[in-house]
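Data block below; observations after.
Every protein chain of the complex appears in place save one, which is left out.
Right after this comes chain A.
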Amino acid sequence: MYLNITEQARAIKHSLAALFSREIDTHQRRQRLIDEGFHLLFVPEHAGGFGAGGSELAAVAAVYGHHRVGAELLHEMICLPLLAEDHSPLVTQPQTPRAVAWPIDNGLRNEESYHAKLKYVVAGDSAQEVLIPLPVRQAVRPLLLASSKFNRSEIHRWYNTTSHCDLSIELHDLGADTSAAMDSRRWGAILLIAHACCGVGMAQAVLDLSVRYSAERRQFGQTINAFQAVQHLLAELAADVEFARSSAHYAVLLMENDTLTFAAIKALCLQAINRVLSACKLAIQIHGAIATTEEYIVGHYLKDAAMTLSWAEHICRCLPDDALTLDEILAEVASV
């Protein structure tokens, strides 16, 4: 059982990669995604989108990671299909995916903003409701609270990009058996998978950079890839990339087939992202001091991967496990 990356997914991946390598500014990238219709990729056909599925998600998210596109645009893209499924109004001013809210209860709205009413249970106790004002100018904020926590200028500094996308997602600790918790688990699964696949793109990027650099950098009269110690680092790195990919793709498959649920997807995605982080650390070690500079790209993938893992862990902490038993997951290992 493995994920088949379809021809269509490959084609989309190539066009996206071409788009991202032309545009480096987040705002321009976002605009270009919208202009070329990519923002509707995962929206079901009946809702006016392209109805792309898991194979495309895996391929597309990896391109996002590889090109350091930033989590906001990824979130934006994967939020849309859920809106469509939820039959919430998909408000698109001609071809822009702005101003969409994803209320669990149906949202109230007025001209200026949506007020999403979010019901959630903190630590399994009393249910609480909050009204969340979501200004129209803001992008999708699924299961979220308008957040002041993310200081945009700091995110700039961190990612060294100019972002015009004002998206942040904040998840809250949910009790196990509420309907919100069930929905949020689905949410969590999709977010996790998207991040894991995005990480695969980062890991592949640092592997490519390391293979190339180690064939060029000379020390002791030879290229460093001639040293067995460096070959072993490269081999570990290649293993991280392949097993990150395998874990993430397995998670996509589980989501597509709706077979195993959150606990298995969570374990697979965390495993994938941990290997992505390990890949980035190995790549820095292979490169030497040059990788510790702001100027050279390889170290920036470490930032991306560390943030991705922090995100994934956060999602897992917030969303309760489902009732899946260890035996059920174990049985999956021997299934066809």
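Simple rule for what comes next: a residue touches a chain if its C-beta (ideal position, glycine included) is under 8 Å from a C-beta of that chain, and two chains touch if they have at least 3 such contacts; residues count from 1.
The rule we apply is simple: contacts and distances are computed from a predicted model.
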| item | value |
| --- | --- |
| Listed names "Acetolactate synthase small subunit", "Cytochrome c1", "Acyl-CoA dehydrogenase" or "Protocatechuate 3,4-dioxygenase subunit beta", matching UniProt entry of the absent chain | "Acyl-CoA dehydrogenase" |
| Hidden partner chain, touching residue among A:8, A:28, A:246 or A:285 | A:285 |
| Chain not shown: contacting residue from A:9, A:74, A:230 or A:265 | A:230 |
| Touch list for chain A against the chain that is not drawn | 148-151, 154-155, 157-158, 218-221, 227, 229-230, 233, 281, 284-285, 288-289, 291-295, 299-300, 302-303, 306-307, 309-311, 313-314, 317 |
